[in-house]
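Report on the following structure.
Yeah, one chain of the complex is gone here, protein chain that is, but the others are all in their spots.
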Amino acid sequence: MSALLQIERVSRTFKGLRAIDDVSLSINTGEIVGLIGPNGAGKTTLVNLVTGMHPATAGRVRFMGQDITRLAPNRIAELGIARTFQVVQPFPRMSVGDNIAAGALFAGGAGSLTAARQRARELAQQVAIDDLFDQPAATLTLARRKRLELAKSLAMTPKVLFLDEVNAGLNPAEIDDALRLISKISQSGITIVVIEHLMKVVLSISTRLIVLHHGQLIADGPPQDVVRDARVAEAYLGKRYAEASRRAPA
Amino acid sequence: MIYLQVLANGVVLGGLYAAIAVGFSLVWGVLNVINLLHGSFIILGAYVAFFAYSLLGVHPFLSAPIAGLILFAIGYSLQGTVINRVIHAPVLMTLTLTFGLDLLLNNAMLLAFKADYRKVVLDPPLGSIFVGPIVLPLDRVAVTALALLMTYGLYRLLRDSKLGRAIIAIRMDREAAALMGVNVLRMQAMTFAIGAFMAGAAGSLLSIIYPISPLNSITFLGKAFVICVIGGLGSVGGAIVGGVALGLIESLTALWFGPEYAVPISFALLVAFLAIRPTGLLGRRGYE
Partner (left out) sequence: MRMVVILVILAACLAALVFGGNYALRLATIFAMYATLALSWNIIGGLAGYPSFATAAFFGLGTYASAILQSSGMPMVFAWLLGGIIAAGFAALIGLAILHLKGHYFAIASLALVEVVRELVNINDRLTGGGMGLNLPITHGSVTQQAVYFLGAMATLALITLLSAAAVQRGKLGFALRCIQQNEDAAVMLGVNARLYKAAAFTLSAVFPGIAGGIYASWVHYIDPSDVFDILLSVKPLVMVLVGGLGTLFGPVVGAAVFLGLEEAVWRSFLTVHAAVLGALIVALILFLPNGLMSIARRLPKAGQA
């Protein structure tokens, strides 16, 4: 396995506040990485930093060997890093099809609008929203909007896909569907980073877990090791509970 | 030595400029409405002072609050009936609406007052004082002092009164303010009316310095724009800093390049500030 994305000692400060503090990690081709941490740990900030929305104030980000730290977001998207948003961001008055086609046209290398719409149709089928292909995106239910987000990102033919809380607000059945979809996308050769604050959700599909807490990386390893890590338990449960749960089995 | 005089000229205008802009800034900052009527409000206030002085002999310094109240009433009813209806609409709509209203008001003033330039000529004139080598025209000093006093009054109103806190609450979070029992619609109308009050009172004061006509309302609107952007939108402090900055810019460009360059240079600075530092000199937003 080779490192597809390398994050080297990056920090991001907002008005003196360190949202990301000296984080280093790498993502390898073909992985499904779970990026977890309690609310406010800096997960979305890290995604914003990689995708160029809020570039790092220190450190470097490399993608396939190229330094992308200061690249414009649209350039980074073209290079093959796609993301979905925690709060879904469709183009509300455009049709579902055109929403997806936008990804294909501007980052997915579709040569023409016709080609982009063709590709959009295939992807809409893949995520099962093709019945609403010509509807304005604003009319979709939340679960379907999340799938639309996914299709838009896939249309960009990404090499890495960051899924920011794609499961938030979904019911258990919908979460199962979403997880199946993620596995399928992974099998098609796309490296995936799933951002979640609920550990349970990602445990079943991740090949590796990365844990952020207060902007710092506190664990990085196979899921079974990470869940037993004392610092992770502390971050999630608070110090007292973590100690209690450690004593309990002993 | 000439620089001392030029700086003094700039600062002496600064206080008046702050008063010209602070109401505009308040409406923009709290309601997110750019009130293109502001220039005409100022001119209307100036006409109140002009007629009060020429017909009734009331000194503009005394008629300023009356002009303010008249504009307050106009502002309150305009906001309540028309502007509130589009307050959540996109920028394009609110801007175009206030432009249309300004065409109406300005045309009405042209019909009522004619296009001739007029000025309040105080009798006897106030004269000048000398501070070392600097000459200070007393009328300008008095106007700026009163204007600053008014601006300070607005600052205290916003900080200390229940009304002021309600306005600030709306500025920060309209929904939360409504939940806390603030009558949002009424307070929005009050905000717009207070902005109009400041315009009217400032217009009244400036009638003894500048010739006025419905035709130059746009000049004062332009100044308000420049002051808000350079000083920083949405705070009383920003209006004062921006006001003094504009006063200095105007007197310095007049010295260096000639008075005809004052407008293009101040507007070029406005564009430059927007492009490079849209938060203005004070660098923060909000009427906290």
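Letters A and B name the chains as they come in the text, with residue numbers starting at 1 for each one.
Note that in this section a contact is a pair of C-beta atoms (placed from the backbone, for glycine too) under 8 Å apart; a residue touches a chain by one contact, two chains touch by 3 or more.
The structure presented is a predicted model; accordingly, all values stated were derived computationally and were not measured.
The chain not shown here makes contact, within the complete complex, with A, B.
For the options A:Met64, A:Met94, A:Ile205 or A:Ala233, the residue in contact with the chain missing from this view is A:Met94. Among B:Ser63, B:Gln79 or B:Asn106, only B:Asn106 touches the chain that is left out of the view.
From the options A:Arg12, A:Lys43, A:Arg119 or A:Lys152, the residue with contact to the unseen chain in the full assembly is A:Lys152. Mapped onto subunit A, the interface with the missing chain covers residues 51, 53, 72-75, 77-78, 82-83, 85, 89-94, 98, 101-103, 105-108, 113, 152, 156. For subunit B, the residues touching the absent chain in the complete assembly are 28, 32, 34, 82, 85-86, 89-93, 95-97, 99-108, 110-111, 218, 222, 225, 229, 260-261, 263-264, 267-268, 270-271, 274-275, 278.
Following the convention adopted for this analysis, only the chains that are shown with their structure count from here on.
If each chain is reduced to the centroid of its CA atoms, subunit A and subunit B end up 49 Å from each other.
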